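Only one protein chain is missing from this complex, and each of the others stays in its spot.
Then we have subunit A:
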Amino acid sequence: MADEVILLDFWPSPFGMRVRIALAEKGIKYEYKEEDLRNKSPLLLQMNPIHKKIPVLVHNGKPICESLIQVQYIDEVWKGKASLLPSDPCARAQSRFWADYVDKKIYDLGRKIWMCKGEEQEASTKEFIECLKVLEAELGDRHYFGGSNLGYVDVVFVPFYTWFHAYEQCGNFSIEAECPKIIAWAKRCMQKESVSKSLPDHEKVYGFVLELKKKFGIE
């Protein structure tokens, strides 16, 4: 029986991008459904009644919610190809730890950079850079967080690369100047089709952020 895979998503969402990359890495064919978040579809509300958020992965009619859970699900179901999590339990725990770290820090701090002004923006920018430096140190000399191949942490973190330009413009700073290895890593990831085809253009993302700022009355 052929698998039926549907992804309910929203193009600028870094969480949705994680799932797109994972599906592409595994070569899974799926139907992409763009959601209008101001007018959520009945399918979205039915498949994710608790959080009513994207992304939602629907596999043979059954919904899976939350991007980290979705990526792990994809890795476990489509086992044969392109393993995202390592097989050694200690290495797996480390991958989970760093994915959790990205999840706890990057989105919220990035959001504060474009949503806030003055002291709060400055403080968030400073903390954001500190977090990137921690991740840079963790990456070390490796090609990817996953080692010689793209892994779980790479998939979880690289979507934010499309948002870097927006953060830099809003916060008036350069990520490359502060964390050159992170930029080098991100560009390496973008060499992979599974990543480059899953991520929107960063100017488009910046345009989206400017629209949001206008909508929220943030100058």
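Following the convention adopted for this analysis, contacts are C-beta pairs under 8 Å (C-beta built on N, C-alpha and C of every residue); 3 or more make two chains touch, one makes a residue touch a chain; residues count from 1.
In this text, contacts and distances are computed from a predicted model.
A single chain of the complex does not appear, and UniProt lists its protein name as "glutathione transferase", one of "Non-structural maintenance of chromosomes element 3 homolog", "Histidine-containing phosphotransfer protein", "Synaptogenesis protein syg-2-like" or "glutathione transferase". Here one chain is not drawn; of A:Arg96, A:His165, A:Arg188 or A:Lys213, the residue touching it is A:Arg96. Contact with the omitted chain, checked across A:Leu45, A:Ile69 or A:Ala177, is made by A:Ile69. Annotation for subunit A: contacts to the undisplayed chain at residues 50, 59, 62, 64-66, 69-70, 72-73, 76-77, 89-90, 92-93, 96-97, 100-101, 123, 134.
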